[in-house]
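Quick notes on the structure that follows.
Note that this complex is displayed minus one protein chain, with the remaining chains in position.
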Amino acid sequence: MKKSKFLINGMRKHSLPWLMLAPFLILIVIFFFLPIILIAVNAFTDMDSALQWTFNGIDNFKKMLLDPNMPEILKNTFIYVFFTLAINVLFGLVLGLLTSYFIQKESVGLLFRTIWMLPRISPPVVYVLLWLWFFDPSPYGILNSLRALVDLPPGEWLSSNPKTAIVLANGMIGASFGMIIFSSAIKSIPENLFQAAKVDGASQWSIIQDIIIPAIRWPLMFVTMWQLLSLLTSYEYILLLTGGGPMVESEVLSLYSYHKAFESFEYGYGSAVSLVLVVIALGFSAIIWKVFGMKKMMGTSRVE
Amino acid sequence: MEGIYEPKMEAPKIKTVSKWNARIPYIIAYGTLGITTLPIILMYLWLLMSSFSTQMKHGVIPVEFTLENWRFLWTNVEMVGSVYPSIWTATWNSFVFAGVLTVLEVIIGVMAGYALSRMEFPGRQGIMKMTMMLHAFPSVALLIAVFFILNFMGLFDSLLGVILVKTALQIPMTAWIIKGFFDDVPWDLEWAGLIDGCNRFKVWYTIVIPIIKPGIAAVSIFSFLAGWSEFLLLYTFVLSDDNITLSTYLQKLISDPNLVNYGLLSAVSLFYMIPVLIFFIFTQKSLMQVSAGGGKGV
Amino acid sequence: MKIELKNICKTFNKQSNTINNLDMTINDGEFVALVGPSGCGKSTTMLMIAGIYKPTSGNLYFDGQLVNDLEPKDRNIGMVFQSYALYPHMTVLDNIAFPLKQQKVPKEERYERAKNAADMVHLGHLLDRKPSQLSGGQQQRVALARAIVKKPKVLLLDEPMSNLDARLKIEMREEISRIQKELGITAIMVTHDQEEAMTTADRVAIMKEGELIQYSSPMELYNRPKNYFVAQFIGNPPMNFLKSQLAVKDGKCQFYINDTTVDLNNHLPKIKSHNSIKDIYAGIRPYDLKLGQKGDITLDGVVSLVEPTGHSKMVNVKVGDDRIRFFADPLQKIERGSKITLTASISSIHLFDCESGENLTAETIGEGQDNKLVINS
Partner (left out) sequence: MKKSVLSLVSFLTVAAAALTGCQKQSEADAQPADNGVVTISAWSEGAEVTRLTNLEKASEKLNEELKSQGKDIQVKVEPKSFDGGWDQYAKQFMLSAKAGKAPDIYITPHETIGWLADGNYIMPLDELRDSKEYADVFPKLWDAASYNGHIWGALQDNEARPVFYNKNILKDLGWNETEIEELPEKVRRGEFTLDDMTKLAEEVVKQGKAKYGVIHRPVNGADFHYFNYLFGGQLYSEEDNKIVLDKSAVGKQLAYHYELAQKKLLPDKLISMEWKNVHRMVVNGETLFYYGGIWNVFNWGNDNFHDQLGKVDAKWVNENFGMMLVPAAEKGGEPITLSHPFLYTVNAKTKHPDLTKRLLELVADPKLQTEHNLQTFHLPVTERAAEDPEFKTDLTLGNIAYMSEYTTFLPNHEGFTKYSNVFWNSLQAVELGKQTPDQALESMEAQLKVDLGEDLKIVE
């Protein structure tokens, strides 16, 4: 008797949160969980252009181990993620500091912020085309045209430094993300902290080091982690910029899974690569979770 | 520090030195900003110029001003035989796509964010962890699986289907941001509402929602921007020209690398970007809100 | 409305703010203050009365009716929050009318009543403003008006004056008292300011670590603190404490203070052992100390600080290793560093056990002639 009453009470008490979460959960189940299950199943098939589910055991994973491209792709993935992340976070921080602390004039800050937002709000196709035009190795490339004005021979950029190119192009986009987050964090530091520091005779450097950085520690960690995961799993810009080439010099794991699935139509193999990626990404999230102590953010409800 | 106690005679000298010292960081700041921003300015300036000229001499010098590249605004562009759909259809579709996406995203995100931030129920921690981790999934690698699902739902080749997919892919992030805003609403306010005679649900929409308006604004902007520039999903799951959006329109222009009309492409690109740019300038204050409170929310 | 808390327990995931077996009755029309250091559970208790928290165990009665599971909206209470918790997106009038709106009071009547409530707190001229355009004191009044507009049976005040300046505080204190008396409403106020509690409340409940330490009228608290904790908590400036020793020898009782021995024959402390020496604190309120040597005990000390307060001078004196305060006549010439002698009547001294904090004098002073003596002093 008592137990059933408790249950009914419990259900009534918990029905509202579940009701509010329902659309969210339904979307996630349909468009995350089911696809993940499908991908996981698909990774054990040799589905090709005929889109048939023919199971082939762990062949795809064996193939991945034998794939001569794999070591270089993994190396590229690491280099790409590491350096782009560095640009994203460090340069984003520099931009945030410059546009929201050093430049006190709101209009100038806004101007620079807007310019830096351009890469982000440009359609990827357009942004990448601009890069391609800029760095085209023919004498007609923008950079080469500029070099020609000062009598320098045309240089070539993308194919000799494909990794640098994808890191820079992605870095510029990611930097604006950091910039926005950091700018707003810096702007939310109480003005009197800066005044106090100045009264105490702090140098600019020490204001940055001792006041701003500690105050935006959280956003810093957040951006680092968010971008890490994003970079690990995104490939749109690489696809458009170098297509992973020349050869596999700028191919990263996520792009490889796309290429395998949608260019050579090896859906099974592509899914297997995706699955590996998912596992890696999950591993990272778990580590970050530990390091961050994410639990702190989960306050409990204060209404009963 | 010691300067304060120095004799007054010395003061002017110190002042001039410190004036320079004080300026140096600013000089460096503007310098760095200027140099690093230059390439971006050049790139987009080039885009602007090439949209208004027939040809770019040596790649950089515009020759002959023309509005020809902007003709898509008043006619349906015809390129080597094929007539492209009206840009206004594409604009309208993009608008509908981004708009519906935003509305869905906000409604679902706000509901979920509130439940996660403010309510106690079994499984809450689990769902929060899941939300946080979901964005780690290489969603684009799920494309093929998403196709099977859309197909099963009969939503292949419909804007609605893509809207649902896109909403789902973004909802963990949106819910998380919104949750952050809810976290910052003082409990007092909510308690006051309860005591003043509201039930939990009523408190939510009469008191809490109006307070997190800046958060809703920020999320709306994010969603709208994301919707406006979405490409891959639309490109993969939408076929008919009736459902063309600006991004797929743009893709049409560059589909054949032999035939790209760069002037036209530049003009359409600008046309595509301008609303977003204006939108950003007017809403950037709200966008900045996202990490108010030390970025806890994000 | 009479509110009864019976064996209430409340636990949280974290350690602080828990309530441990609380028993308390608040009579109809009574103004009760909950006082205690932060984390002592006073706010938790109030929120349980409000219905925002539900007790883990124990029962809560409103006029004899069990209300444990009643939602806040059904309890007919009004509440003023420390932060005022004004709805930032509504005007003053809408804020005040909000509870009535929830009761589906017709619009005209709603605004009529809201205006009346606003007039009651002298806010009639600010009705169209938004909370952000108001000063702290004005916001406070809006919150108060909102709490009383629906004519609740209980008024809950959570640190209502902690954000006000000293002058406004006194003003609001009076205001709240006046309104409470006018409406004849049961009121419960949480505060960490003992003075606020003493001046406004009919009864004060002192809490510590989730337990009720003492629950009585302000004067009783002042004069008969149950233990060391209450004694040092109540009174401004706080009671002076001198470290000392209590010796019981053959039924005779003495305590040593400042190199003098004081006999306690007429004021036998409640102590069981007949042969013992105990560390105690001897507490004397600053107002009970006088210059001179006429009293039962004398203390020699060196003046370390003199603070004029207008109507008197507060003097800090170093006695041995202890520091004590007393009030001197403003005309009296007292200088820093000078040696002075202070005196006090034996009846004004409280003795506290150093270990348990228990007031050893309470029992004796509680009965017989000495009672009068203490009150008079």
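Letters A, B and C mark the chains in the order given here, with residues in each chain numbered from 1 onward.
Methods note: a contact is a pair of C-beta atoms (placed from the backbone, for glycine too) under 8 Å apart; a residue touches a chain by one contact, two chains touch by 3 or more.
These numbers come from a predicted model, not from an experiment.
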Omitted chain touches shown chains A, B
From A:Leu16, A:Leu34 or A:Ile115, the answer for touching the chain not displayed is A:Leu34
Full-complex touch with the removed chain, picking from A:Phe61, A:Phe265 or A:Trp289, is A:Phe265
Touching the hidden chain, out of A:Ala86, A:Val108, A:Ile213 or A:Met247, is A:Met247
Which of A:Gly141, A:Gly174 or A:Gly268 touches the missing chain? It is A:Gly141
Contacts from chain A to the absent chain lie at residues 18, 22, 25-26, 29-30, 33-34, 48-52, 63, 66-69, 132-133, 136-138, 140-141, 154, 156, 158-160, 242, 245-248, 262-266
Note that chain B touches the absent chain at residues 54-55, 57, 79-82, 122-123, 126-127, 147-148, 151-157, 235-237, 239-241, 251-252, 255-262
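In this section, only the chains that are shown with their structure count from here on.
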Contacts shared by chain A with chain C include exactly B
Note to self: most contacts are between A-B
Here the gap between chain B and chain C, centre to centre from mean Cα coordinates and rounded to Å, is 54
When centres are defined as mean Cα positions, the distance from chain A to chain B in whole Å is 14
Residues of chain B that touch at least two other chains are 191, 194
Where chain C touches two or more other chains simultaneously, the residues are 52
Seen from chain B, its contact residues with chain A in the complex are 1, 3, 22, 25-26, 29-30, 32-33, 36-37, 39-44, 46-47, 58-60, 107-109, 111-112, 114-122, 124-125, 127-130, 132-146, 148-149, 164-165, 167-169, 171-172, 175, 183, 187, 190-191, 194, 200-201, 225, 229, 231-232, 246-247, 250-251, 254, 265, 269, 272-273, 276-277, 280-281, 284, 287-296, 298
Within the complex, chain B is touched by chain C residues 47, 50-52, 71-73, 75, 77-79, 81-85, 87-89, 98-99, 102-103, 146, 150, 156, 158
Listed in rising order, the residues of chain B that touch chain C in the complex are 186, 188-189, 191-199, 202, 207, 210-211, 213
